[in-house]
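Scroll down for the structure; my scribbles are underneath it.
Removed: one protein chain of the complex. Kept in place: all other protein chains.
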Amino acid sequence: MERFREALQNRHEYARNWKKRTGGKVLGYYEPYVPEEIVYAAGILPVRLLSQHEPDDVTDRQMYGNCACSRDILNQFTKGRYDYIDGLINAEGCQWMLNAFQTTLNNKPDLFNHYIFVPDYVDGRTSKDVMRSELKVFKKALENWTGKPITDSNLDRAIEVYNTNRRLMRQVYELRRADNPVVLGSEAMEMVLASQVMDKEEMNRLLRDAIAKLAERKPRSDTGVRLMLIGSPTSDVALEELVESLGANIVIDELCTGSCYFWNEVIAQSDRLMAISLRYLGRPHCALKDNNWRRRPAHIYQLYEDYQAHGVIIAKQIYCHPHGTDNPLIWKILRERNIPFHYFERDTTLPYEETRLRMEAFINMLKPELVLK
Amino acid sequence: MKKQRWETRPLDVWNKAKEMRAKWQQSIDTAATERVLLAQGNVGWSIGFPALRVIEDNPVGAMMANKSDEFSRICRVAGEVLGWGREICGYQLNCWGAMYLGHQQDGSKFPMRDMVIPFPDPCDQHTKRGQAPMDYSPIPRWQENWPLYTGPQDTDREKAMIEDRVYCTLYIIEEIERIFGQKFDDERFIESVKVSGGIHPYAQDVSRFMQHIPSPLSQKDLYSFYTLGGLTKGDPGETVAIWKALRDEVEWRVQNNIAAVGNERYRWMETHPPPWHFLKYYRYMEKYGAVCIGSQYSHLMAGAFEIKEDGTWGPREVFGKFGKDRPIKTREDAIRAMIGTEARGHRFKDDEVIRPYALNDFAKAYKVNGAILPLWRCGVGCTVTRKEQGLRLSEMGVRVLHYEGSQPGDRTDLDENRLLDQLDVWMESQGLRKLED
Partner (left out) sequence: MITAGIDVGIESLKAVILKDGKVLARGTGLSGGANRAKAVEQVWSDALAAAGLSPSDVSRVIATGQGKHDVRFADDRVVEPVADARAARFLYPGVTAVVDIGADQVRLVTLGKGDSIMEVVMNQKCAAGLGIFLKSMARTLGMTLEEISRLPDNSPGDAAVNDGCSVFAEMDALGLLNRNTPREEVARAIIEAIVVRINSILNEKIRPAEAATVLVGGVSRNTAVVNALKRRSGINFVIPEQAEYAGALGAALIAAG
């Protein structure tokens, strides 16, 4: 497990070493709707840009009202942490991330960059055609940049590597369904976060090894209250570790940086670009894309039931507008089904004392479920 | 007070505009009793359904903020209690809070919507528009895409995007026919598209005339007319007539140097909606002889603009050949004419790479000295890239002021006294003292 933590916490060093080792390029991306398979097929390492918690006295000049996730990414770029990045991709997601993308480019106009429109009406009949058209343009742009074509066989290989990663992560998550799990929420979350900054092939090797080792672990009977975590994207496991120190364990999440990242696979078809389009349009919806046909409530409820959770933590990032607008429906659904939940807002840092108090109270409220359920 | 530099006089055409707004308000209020359908949203083809009224939560939220701060607060609290983020758009919180409470400010029943067709997204909030009524009671919602791209023109890319929008629009119309048993009046719709195209030349002239020194109109005047286009979909002919009347009157004002602000000596621009509950700050600035010549937002009534090759500021042609070289005969023709042929850029995301510079062209054309760029903490579309736009304007020598607030429809975080102090600091630090108390 330490290897995943190491890769996540020292992700800049990891990427620099990868570049040295392979001679390849690194593209940073903001939203999980970026078709990573196409990037990987071009021999480029796609890296999700994740916030760190650093004092910020440089972004106010260019940003106002941004969520901490987007702001801190600019902070890191300005301070040179991401100096190894060769280019940026933004696949239409939320506006703050689009802003972070553009603002960084205003500072670094020489970076390769590309914008992909992703339909907000993901279910529309012609939405998949728009998406496919965008992926075609994106593929061409990458080919022009690298000077090398991306063949069908490159794409097939990339799809297989990514699908393997998704299957392996699902295996890890399945282990969390056990009454006495062998893997803690913080560990699982670190794995999925690490996979967003690592070369997937290398990650798959580590995952296979970790799954084998997990099979030898003794199931834990002390993990306590089972919690589900939903809300805005995260970039570390501070909340998961806090919860574990208080007699509970996060057994499942519905987070953009968590389960939603790997939940569904690309189903192969001869039109590879269409196959990839369908995968990204069909993934568990980000709050921003969950519009006409509401899928989030049913998906959340299904996960809650499958993983036998006792309660839900909704951790929204302050200034996160998509999640703020989705909240009323999520609350309504959870209340209708008598699912206990606790809602709070996070910011750049997790205020330790206050969060500890909240979590402790919520967990204590749910403790009787350990006996009753 | 010193003698005025320029003559001023009120607009004659304003009384007609007030009549039109009152008619619109009445039509919304009687929607429920007249058994018409109420759609949350804003679509250009609603005239094809005689029994359909469209209403956006933006103007509703803004009007609520302007009329009663107390009621708006109660509505926002109702929303927050049900889970809305505290920092979500005040327009929505006002409007949907009233829905949760079940009544409007005057005690009358809240007009529940029958369907949702949100205006495609200039901001994340718009993308989620109408989520509240749809989540609250089961009504259909049809989100369209608003596809756009940045970078050099790419007609293939555009084609996929335009086809998607055309399909979505046709689909929504057919669904309304099916679900609500309404018949779409193609003739009426086609006629309105042909006629509505007539507004643009007049609106463009009005916009251009404000480059004149002294400005014949101020931002307050623009706001009075700005929403007319959206409010009067029921009668495009009347709308065109009023725009022509406004255009003719403004042209006369330019020819005779009739000013909006008699002591105009400082021209400033702003961005995005103002604090609707505190419009008196325009009057406060006039005490310094400072006139607000508008914003990119308010001038958008005239459509998209751009700098032409000869350096002048003129309308950007986005509607292609439809309506000009090709006749509009069918429903699809009319929809294609409405949508246009360009998907490159969009008003608020107008090529994000150049958006930080977008205001510079406007500032140059309108000869502004200063710019007020509000920072709306809860308005993502309002605020995104504003700081950078401020930097680019400063580079050009335009003095920029930023002030904070929650959102144009939410009075909570706007410190009105602090804003007035900031305006004093801004003016005096540029060597300008008040001309009147």
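All chains are identified by letter, namely A and B, in their written order; residue positions are counted from 1 within each chain.
One rule holds for everything that comes next: a residue touches a chain if its C-beta (ideal position, glycine included) is under 8 Å from a C-beta of that chain, and two chains touch if they have at least 3 such contacts.
Just so it is clear, the model here is predicted, and its values are computed rather than measured.
Displayed chains that the missing chain touches over the full complex: A, B (touch as defined at the top). The omitted chain makes contact with just one of the residues A:110, A:222 or A:353: A:353. Although one chain is not displayed, its contacts with chain B can still be listed: residues 375, 390-391, 394, 399-400, 402, 404, 413, 415, 421-422, 424-426, 428-431. Where chain A meets the omitted chain, the residues involved are 55-58, 60-61, 64, 347-349, 351-354.
Please note the rule applied: only the chains that are shown with their structure count from here on.
The distance from the centre of chain A to the centre of chain B, with each centre set as the mean of the Cα atoms, comes to 36 Å. By the touch criterion stated above, chain B contacts chain A in their complex at residues 79, 82-89, 92, 120-121, 123-125, 127-128, 131-132, 135, 141-151, 154, 156-157, 159-161, 163-164, 167-168, 171, 349, 352-353, 355-356, 375-381, 383-388, 391, 402. Contacts from chain A toward chain B in the complex involve residues 60-65, 94-96, 98-99, 101-103, 105-106, 115, 117, 119-121, 124-127, 129-130, 132-134, 137, 288, 291-292, 294, 316, 318-332, 343, 345.
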